[in-house]
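Missing here: one protein chain of the complex. Every other protein chain is in place.
Right after this comes chain A.
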């Protein structure tokens, strides 16, 4: 299994007590498939991604990424795991203001100690794949919201991740652009055989997903099974 969460519980400090963001959550995502997580705001969807991305350590439970148990890993090892195996598409595009679109991708190679210059070709191919071939040398402020979101997606794919985590990619986009971005994610998941988790509150395109799960108050449920 490319991404596996088993019995994961996560709490945040909340004044005197603790707030349970994830309550005994289990999730399996095979390579080349796309799982959508839907649910109301504050239900724990982003927390689920944060745990899968090794950005936060759960109180209990197992997180396995690309066949590796993350529990015994040091912070440096988790950084390396994120660089090499996890692609994150942020809710806000989170692009770096001083970098051109191509450089947003090249920096990923640089983080991994690969020569950024030599990987420009790959960056351009990915930008082409998201329909931004002609925007490679534009900085974020010269791009539209939808274009920035597509750079965000292309960046997540730069280091050929096995796991792709996507947080509400369409929330800042209008309906038509949102649909285009979802199309893109479906295509990329199939082509590049990533285990993709897509958090969304947009129920419009759920039929395109391999599986949809619902998050309520930190608990996961299969809506199909529940229905």
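Side notes on the structure shown:
By our rule, a contact is a pair of C-beta atoms (placed from the backbone, for glycine too) under 8 Å apart; a residue touches a chain by one contact, two chains touch by 3 or more; residues count from 1.
Heads up, the rule we're going with is that contacts and distances are computed from a predicted model.
Only one chain is not pictured, and the protein name UniProt records for it, out of "Succinate dehydrogenase cytochrome b556 subunit", "Sarcosine oxidase subunit delta", "NADH-quinone oxidoreductase subunit E" or "ABC transporter permease", is "ABC transporter permease".
Of the listed positions A:1, A:107 or A:186, the one in contact with the omitted chain in the full complex is A:107.
Within the whole complex, the absent chain has one touching residue among A:56, A:73 or A:206, and that is A:56. Listed here are the chain A residues that touch the chain not shown: 45-46, 49-50, 53, 55-56, 75-76, 79-84, 86, 88, 90-92, 94, 96-99, 103, 106-108, 110-112, 116, 139, 155, 159, 167-168.
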